[in-house]
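This is the structure I have questions about; it appears just below.
The complex is shown incomplete by one protein chain, all other protein chains being positioned as in the whole.
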Amino acid sequence: MDLATIGNMLNTAFVFSTALILASLGGILSERSGIVNIGLEGLMTAGAFAAAVSAYHAQEAGFGSASPWIGLGAGALFGVLFALIHAVATISFRADQVVSGIVINFIAAGSTLYLVKLLFEGAGETSLVNEVFHKIQIPVLSDIPVLGEGLFTAYPTTYLALILVAVIYYTLYKTPFGLRLRAVGEHPSAADTVGIKVLRMRYTAVLLSGVLAGLGGATIALTTTGTFSHNTISGQGFIALAAVIFGKWNPLGALGAALFFGFAQSINNVLQLFDFSSHVPSEFIYMLPYVLTILVLVGAVGRSKAPGALGEPYFQGKR
Amino acid sequence: MDKARTVVEMRNITKRFPGIVANDSVNFKLSQGEIHALLGENGAGKSTLMNILFGLYQPEEGEIFVNEQEVVIDGPNKAIKLGIGMVHQHFKLVHPFTVTENIILGSEPKLGFAVNYKQAHKEVERLSKQYGLNVDPYAKIDEISVGMQQRVEILKTLYRGADILIFDEPTAVLTPQEISELLEIMRNLVSQGKSIVLITHKLKEIMAIADTVTIVRRGKVIDSLPVAGTNPNQLAEKMVGREVSLKLDKKNAVLGEPALEVDRLVVKGRQGLNALNETSFVLKRGEILGIAGVEGNGQSELIEALTGLRPVSSGSIKISNMEIAGATPRTISEAGISLIPEDRHKHGLVLDFPVRENMVLETYYTPQFNKRGFMDFDAIDKHAERLVKEFDVRTPSIMTEARALSGGNQQKAIIAREVDKNPDVLIAAQPTRGLDVGAIEFIHKRLVEQRNMGKAVLLISYELEEILQLSDRIAVIYEGRIVGEVNPAETNDQELGLMMTNYKQSQGGPSSEQTD
Amino acid sequence: MNKLIKAITGGSAIVPIVAIILGLLVGAIIMLIGGYDPILAYRSLINKVFGNPYDFGETLTAITPLIFTGLSVAFAFRTGLFNIGAEGQYIMGMTGATIIGVSVHLPWYIHAPLAVIVGALFGGFWGMIAGYLKAARGVNEVITTIMLNWIALHLANYIVNDYLLEPGKGRSYMIDESASVTIGWLSRLLEDARMHWGMLIALLAVVFFYVFLWRTKQGYELRVVGHNPDAAKYAGINVNRGVVKAMFISGVLAGLAGVFQVLGVFLNQAVSASHTGHGFDGIAVALLGGNNPVGVLLGAILFGSLSYGAAGMSFGADVPPEIIRIVIGTVIFFVAAPGIIRWIIKRRLPGKKSKGEVI
Partner (left out) sequence: GAKNNNTGGASPSESASGDTSGKDFKFAMVTDVGGVNDKSFNQSAWEGLQHLEKDTGTKVKYLESKEATNYLTNINQFVRDKYNLTWGIGFLMGDAVKEAAAKNPDAKLAIIDNVVEAPNVASITFAENEGSYLVGVVAGLTTKTNKIGFVGGIDIPVIKRFELGFVAGVKAVNPDAKVIINYTGAFDKADLGKAAAASIYNDGADIIFHAAGGTGNGVFNEAKERLKAGKKVWVIGVDKDQSLEFGDEVTLTSMLKRVDEAVYRVSKEMIDGKFPAGVITTLGLKENAVGLPETSTKNVSKEILDKVEEYKAKIISGEIKVPTAQ
C-alpha cells in the first residue's frame, strides 16, 4: 500500500466522519447535560431532509453556490425543531429519555418522508441538488504528501466540523457555560443550589444537539448523496451515539472515534482495489468496520463513565 | 453580648407534601451571631424548613423576613443574594470536578470567554486561609475525604458572601477529629460575624456549641429555648415525645469460642495499593468488637474482604475454624456472616423492589423460599410480615417499594433481614448513620441483644460515641493495621482520637493528614 | 375494563387510550395538511386489518415477530441492559433456522423443533456476545449491539450465499416441509394467510417472560442484577453471569422472531441488503408496552396492526404509509410523557381533582 493510497483513505475517512463528528458533538452536549440522546438518528434525518429540500429550492431560485450553505442552515434549524420535542418531553415533562429519543427517530423518519412525498409530487426522494459542497484545497498545506490529500483537501463542512470540535472542547472545559453544563449533567441539584437554572441549561444543550446533529445530517445530503430519501440516514445516528460513548463523552474522544469509524469504512473500499479481495467473501469486507470497532473497544477502551446524572429527570426537591 | 439583631424570621410557615404536613405553621427566629440548633426526629421537617429558607421549596403559607425585610425566596439564587448559604445533608458537590471548580460554579471569575482559574484558585486559597479551612483548591472531590468535602461546601457559601449559614446534619459523616475541627470552624465563623443554623441529631454537639435550640416534632415547633438552661435528657424527651434512655444498659460480656479469626490479612484497595496491611484480630462469641478509625484506613476494604466482595492477597479469615478468605459472598454468607452494610442504598437494598423481595435478598434460593426454581411467595410474604412486625419496620405494606421508606426504616428492614439469618458473626457498618435518637436506641438495643445471645458482633463506625457505648473491646485501625486495642471502660474519645490518627502522646497539634 | 388493564399492567388505562386517540388525531391533522382524507384513510386502515379473513390473518403474521422482539428488548431493560441488538439477533435466529431447515433432513417431529431450537440458540448466542463483552471487558452493550447488528447482517448473507444458496434465486433453498411450522388448516380457513405456530409460541413467550422474571429464582437474580448490581454481588449473585444470561435470553426471544419468519412465513432466507427493522421496532414495542409482558403484547398488536393497515391506507386513500410511523411515534410519545396527558386532562376537566403527581 503506497502513501497515496493512505492519503486517499484518510480523505475518504474524513468524508464519512464529518457527519459522525457533528452528530456526536451534539450527542455529547446533550448527554453532558444529563439528557440521553438516542434520537441523534432522527435529528440527522431531519437535518438531511431540510438540507436537501432547501438547497434544492435555493438552487432553483438561483442562489447558486450559496445554496448548500442555505441547506446547511435549514438542516440545523430543522434539527432544532425535532430536538425541541425531545427537550419538552424529557425536561419539562420528564418523559423517559430513551423512549423520547426513539420517538424522535420514528417521527423524523415518518414525517420527512411524508413531506418529501408532498413536496415532490409523490416521489420518495427529493430532486437532485446540483449545487452541493465541493472539496476545497488549502493552499500550500494541500501539497504536503499524504496529509495534503488526506487532510487538507476536504469539504468545507469537514473543516466546520473540526472547528466545532475545538470550539466545543474549549466551551466545555474552559468557559463558565461549559462548567455549568457539565455540572448540570453530573449533579443537577448541586448546580441548582448554586443558582444555575438546570432546566434552562438542559434545554440549551438539547437544542444545540439538534443544531449539531442537524448539521451532521445536512452534510450527508450536501456532500455525498445530493438527495434525501428513506435511507440517506440509515444508522449513522447510532454510530454517532457509539462514538459519543466510545469517545467517553469528550469532543476529542468523539472526534477520534468518528475518524476511526470513517477509517474503518474506507478500508473496505481500499481492500477491494487489491486482487486478493476477490478471494475474500465480500461480506467479510463489509463486516470489517464493525468488527474492528468491537476489537478496539475490547482491546483499548474498557469501561467508560457516563455523566453522573445521565438519564435522570430533574426537578427541584428531588432527593 | 448586647441584644442581637434578628437576621432571619420565618413566620407561620406551612409546607405540605402529598400525604404529610412537613411544616405546620412553624415560627423560627435566628439572631445575628448565634448558632441556632434545630432538633427533631427523622422526618420531623427540619430539612424542609431550611430548604424553604434557601429557596428550594416554596411554602404554602407564611412569611419570611431577612434582616427585617419581608422577602420572597423563589430560588437558591435569591437566597444567595440575600446572603444565605446552605451546607446540605447530602453534599451538593460535583465529584469529577476540582475543589475550585465546585466553589466557583455559578459565579465564575472570567477572563475573556474563559473561566479565570488563576484568580479563582487564589480566591479559594485566600478564603480557605481566612477561615482556617485548609483545603487544596486543585484536588478533585473524588480524591478528598468527606470532612474535606464538607469544608468545600462551607467555602462555597463563603465564596458567595453568605452571612447566614445553614448546616444540615454536618457531623453525621465526620470523624471525631473532623467534628471538633468543624465546631472550631463554626465558632470562628460566628466570631467573624456570621449566623448559623445547625441541624443535628447529636445532643452533645448542641450542648457544646449552640446558643439556642428549636425542637420540631411532626412538622410543629415544640419549643425554642436557650441551650444554657437545658440538658440532653430534656431535649431528647421533647424531641421524641417520650422518655428516651440515652445510656444503654449492658450486662457484662460472656465470652465464648472465637467466631472470627483474621490473621495477617492483606487486601488491595481501589488504587492497587495495600489497603489492609497484615491486619489481625480475633472476635469471640458474645462480644461486640468495635473497630475505631478514621474513614479510609481500610475499614471498607476489611468489610469487603470479610464478605467476599474483594479479593484477598494473602492472610487468612476463619469463621468457626473454616477458612473463608477468597470465598464467594454466598459461601461466606452461608458460613455464618451477616452484614449491615455501610451504604444501605448501594449494598443493602434494591430500592425498586418491594419490601418483601428485599427481605429475602440473600436467602431467596433456599428451600424455605424456593421450590424447584420457583419463588414461594406465600412463604416469602409470611417471612416479610413477621420481620416487619418484629423489627417495627414502618411501611404501609410489604408490597411497598423500599425506596418509599424513610432512612431509619430502611435500616431497620436491613437489620431485620440480617439478624434473622441467625449468623455467627454480625458485621454492623455505620449502622446508625443519619438516624434520629429514637431509631438509634432501637438499633443499639438489637445489636446488644445479638451479643447477649452469644453472637459475635463486629461494629465498624466512625462515630466514637457509638463505639464507646456499644463495644466490649475496641480495636483501632490505622492505615490498614490494627494499631492498638483498648477497653472502652478505660478510655475516652480524646485518647481514641489520638490513636486513630496514630499520634503518639508526644506529637499532638492539629491534624493535617487530609491534605496530601 | 380500566380495572382489568390496571390489574394486568399495573397502570391506568386512561393514559394509553388517550395516547392512541391523540396519535390518531395528530395523524389526521397531518393528513389534512397534506390534502388527504383522514376518515377515508382510517376507514381503509381498519378495513385492511379487519376487512376480510386474509388480511386479518396477515395482520397476525405481522404482529408475531414484534411480540418477540418487543419481549426481547423489554427483557433486557428489566435486567438493566439496553439491547439495541434485537435486529442482529433476529437475523441470526433466521439463519440458524434456515441452516437446519435446509441442510438436514429429519422427520417433522424432530426437524421443526430442532430448527426452532437452533435458531433460538443462534439468536441467544448473538445476544450473549454483547453480554459477555459487557461482563468481561466492560464494553457498553449499546455500542456492541449496534455493531453486532451490522455484523449479523453480513454474516447471515455470507452463510446464505456461500452455503445455502439456491442458484439464481438470491436466497437459500426452501426449507424442508418437515421443518415448516405453518398451520395449513388455519391458513385455508383464513384464505391462505400465512399462519404458523409461532403465533402461539409468542403468546407462550409472554407468559414465560412474566413467570420467569417474577416467579423464578433466576428471574429474581436477573432483576436484582438489573436494578442494583452492587446489592446483587453482596447477595452472592454472579453479576457477570447474570448479564450474559440476560442477554442470552433476550437474544433467544429476538432470535425466535427470526426463526418463525423463516419456518412459518418465508420458508427460506433471502440475501438481504439492509435490516428489516423488526428489531428496532421491538424497541418501540417494548417502550409502548412499558417493558411489561402484557403491555408488550398489546403494544405489538397496536404497532403491527397499524403498520399492516398502512398499506391499506395507501391502497384505499392514496395516503403515504409513512404517516403511520408518525402516528405510532406520537402514541409512544404520549405514553412516555404521561405528564402531558395529565396536563391535557386537567385542562379539559378542571372540576375533577387529579391525583397528586408521583415523584
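For the reader, a short list of remarks on this structure follows.
Letters are used for the chains, namely A, B and C, taken in the order the chains are written, and counting of residues starts over at 1 for each.
Quick note on the criterion: a residue touches a chain if its C-beta (ideal position, glycine included) is under 8 Å from a C-beta of that chain, and two chains touch if they have at least 3 such contacts.
Since the structure is predicted, the reported quantities are computational estimates derived from the model, not experimental observations.
Across the complete structure, the visible chains that the omitted chain touches are A, C. Contact with the undisplayed chain is limited, among A:Ala123, A:Leu141, A:Val167 or A:Leu295, to A:Ala123. Which of A:Asn8, A:Ser67, A:Thr171 or A:Thr204 touches the hidden chain is settled by the complete complex: it is A:Asn8.
From the options C:Glu58, C:Asp176 or C:Glu221, the residue with contact to the unseen chain in the full assembly is C:Glu58.
Even with one chain removed from view, subunit A keeps its contact list with that chain: residues 4-5, 8-9, 11-12, 15-16, 117-118, 120-125, 128, 130, 132, 134-135, 137, 220, 224-227, 229-232, 234, 265-266, 269-270, 272-273, 278, 282-283, 286.
For subunit C, the list of residues touching the undisplayed chain reads 34-37, 40, 52, 54-55, 58, 61-62, 154, 161, 167-171, 192, 194, 261, 265-266, 268, 270-274, 276-278, 307-308, 310-312, 314-315, 317-318, 320-321.
Simple rule for what comes next: only the chains that are shown with their structure count from here on.
Inter-chain spacing, taken between the CA centroids of subunit A and subunit C, is 28 Å. Chain centres here are Cα means. That of subunit A falls 45 Å from that of subunit B. For subunit A, the set of residues that touch two or more other chains comprises 317. Multi-chain contact residues of subunit B, defined as those touching 2 or more other chains: none present. Put simply, subunit A touches subunit B in their complex at residues 170, 174-176, 179-180, 182-183, 186-187, 189-196, 308, 316-317, 319.
Residue ranges of subunit A in contact with subunit C, taken from their complex: 85, 89, 92-96, 98-100, 102-107, 109-111, 113-114, 117-118, 231, 234-235, 238-239, 241-242, 245-246, 281, 283-284, 286-287, 289-291, 293-294, 297-298, 301-304, 315, 317-318.
Put simply, subunit B touches subunit A in their complex at residues 51, 54, 56-57, 75-77, 80, 86, 88, 90, 92-97, 101-102, 104-108, 110, 113-115, 156, 160.
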